[in-house]
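Removed: one protein chain of the complex. Kept in place: all other protein chains.
Chain nomenclature is as follows: A, B, C and D, assigned in order of appearance, with residue numbering initiated at 1 for each chain independently.
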Amino acid sequence: MRSVMDVLPYLVAAWVFLAGCYGLATSRNLIHAVGCLSVCQAGTYVLLLAVGYRNKATAPVFSDIKPGSRPVVDPVVQALTLTDIVVGATVTALLLALVVQIAKRHGTVDPDELSELRG
Amino acid sequence: MNGWLLAATVGLAGGLGAALWGVATGPLRRRVVAQNLSTALACPSLLLLSQAYNRPSYVDLGLVLALLGPVGTLVFARLLADELAEDPPRAWGLTWTVAGLGAAAVTALCVATGPSRAMVKLLVIGALLISGNAIASRALSGGFRGVRGG
Amino acid sequence: MTRRTRLWVLLTGGAGLAALLVAACLRLPHFGGDRHPYGDRAVHASLTRHTANTVSSVNFDQRAFDTLGEMTILFAAVLGCVVLLRQTRDERRARPEPAEVARPVRRYALLVLPVALLSGLYIVAHGQLSPGGGFQGGVVAATALHLLYLGADYAALERVRPVGMYEVGDALASSAYVVTGIAGLIGGTAFLANTLLPYGTFNTLSSGGTVPLLNAAIGMEVACAVVVLLARFLDQAVEIEEESGR
Amino acid sequence: MADAVIVVALLLVAASATVAVATRDPMRQALVLSVLGVVLAVLFTVLQAPDVGLSQLAVCSALTPLLLMLAVRKVRRRGREREGER
Partner (left out) sequence: MTPRTALLAAAELLGWWVALALLWLVLISTVDPLELAVGAGSALVGALAARAARRAVTGS
């Protein structure tokens, strides 16, 4: 049990990232592709936080515990992931705005039909 | 062996596993109900985890989920009003059992924390959660009739 | 380049990438290991500056310049959406007819809107103490405002939310963040350095020097950005219709 | 015992990510993405990252589904007008 647990979070992060990439590449609808991109991003969140975890540790927030009384997890990766989630949401919004524009100009959201650049 | 952690693990594995299976397969009306129940089950689990890790500050997560979970379901109820109009979801039994589970979890936590401001906070979160999910399932089963989905 | 060959290229490339990823995962330090050099130093620096929430201290004190970068990404993304989703010449704006919503849902929306707004402000205000901060609180507050659209209809939301004011709020909050940074320069230390204000007593609202100020600025900026973003999307989806000419 | 809840959360995240990719219809995918958001928030809480869990909850429970559904509505409504004209 000990050896599986050492590497499981990284493998799950890799699996989520690969699943997102597969969905992105084989998508027949651009909105579905944007959803798959956010799944890819979720993979990176899991990897970042798995790197920062420490066994039997708690969150580095000392509003309700005395500092130094319990081992804490790595706050730097949490700060990176935190801002990444909000920026990821606004980038998803920008991509959806682009998809709406493509639908308006080309009348379709299927990437295979968008062969020539127009509009 | 932390009893709270065991309860949270069982709640997560059973509840969210079933919700995920419900949202992945079946007709649209069952998927929407499964999404609504996923938040109704995750919030008590978060509160149980907060008690299991002996960290009162984790309760804010349960507060935000109790507030925004039903809002997410209202988004789907409103924007899928046309598709749901033909066979509106009728899942009152399931909704009330999950609300009962949530209420049981919140009362157990209140007993554990003892009479204090933290207990009032837990009660507020429990009230928000149960009313939110009742309203969300009410909205799903035909709350937006006259809406052209807009 | 038919779909089939493209699929084969994807699968082979994916298999190669998967193999590399698994090999890398096996060589990473064990999950839950005890060696976190940066983490320990970040916690130490945050405690010297009397900031209870180390994550906020990392975000708004030790890496404040990177958060300035995050904020400009946010601002640029919202700007891009505003430009992309504007109403073009061949589109007209049709007034959305008021939708009749079930009475309990409407009452729930009117009841939970202020509660969610207050929770959002609570999360922003206690950003440097308990879990939370400007980013999360801003999104919660902005989502609370849109309960009006979900509970009633878009016309009601438009009456309460003048978009121009939120765009100005967005710009003001961003400049407030930069001005707080420049104040560090004027004060003789570095840009965005947390050496101006006293660090206050630990675990109180005024602790952490400039962290609460930057927190509030980011909270306002994210809230206004999300409101403007959703305003443009709602306009496109609910109001703007295609001219039937084409 | 603490590892068991981490394993459960990780497997739930892997399963819901796979389902999110496998669901081709954007409307149904938005539903699965909101469940993925909740499961990710639970995983972050289990990995002792409450700030990140809060951020994930705030974004993925109401904001992303609203954006996705509005985009689907705008694209589908344009499609219906186009069929109407043809």
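Here is the rule we use: contacts are C-beta pairs under 8 Å (C-beta built on N, C-alpha and C of every residue); 3 or more make two chains touch, one makes a residue touch a chain.
Note that the structure is a prediction, hence the values are computed from the model and not measured.
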{"item": "Neighbouring shown chains of the undisplayed chain, as defined at the top", "value": "B, C"}
{"item": "Selected residue (touches chain absent from view) among C:H36, C:R49, C:R63 or C:H126", "value": "C:H126"}
{"item": "Of C:S57, C:N203 or C:Q236, the residue in touch with the unshown chain", "value": "C:N203"}
{"item": "Candidate in contact with the missing chain, chosen from C:L17, C:A45, C:I73 or C:A155", "value": "C:A155"}
{"item": "Subunit C, residues in touch with the chain not shown (by the definition above)", "value": "98, 106, 109-110, 113-115, 117-119, 121-122, 125-126, 130, 145, 148, 151-153, 155-157, 159-160, 203-206"}
{"item": "Residue numbers in subunit B that touch the chain omitted from display", "value": "56-57, 63, 117, 120-121, 124"}
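Going forward, only the chains that are shown with their structure count from here on.
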{"item": "Whole-Å separation of chain centres (CA-atom averages), subunit B against subunit D", "value": "16"}
{"item": "Two or more partner chains touched - positions in subunit D", "value": "2, 22, 30, 48, 50-51, 53-55, 58-59, 62-63, 66-67, 70-74, 78"}
{"item": "Two or more partner chains touched - positions in subunit C", "value": "53, 55, 123, 130-133, 135-136, 139-140, 143, 146, 229, 233, 236-237, 242"}
{"item": "Subunit C residues touching subunit D - in the complex, by the definition given at the top", "value": "53, 55-56, 123, 131-133, 135-136, 139-140, 142-143, 146, 226, 229-230, 233-234, 236-237, 242, 244"}
{"item": "Residues of subunit D defined as touching subunit C within the complex", "value": "50-51, 53-55, 58-59, 62-63, 66-67, 70-71, 73-74, 77-78, 81, 85"}
{"item": "Subunit D-touching residues of subunit B, taken from the complex the two chains share", "value": "1-2, 5-6, 8-9, 12-13, 16-17, 19-20, 23-24, 28, 31-32, 34-35, 38-39, 42, 45-46, 49, 53, 55, 57-58, 60-61, 64-65, 68-69, 71-72, 75-76, 79-80, 83, 149-150"}
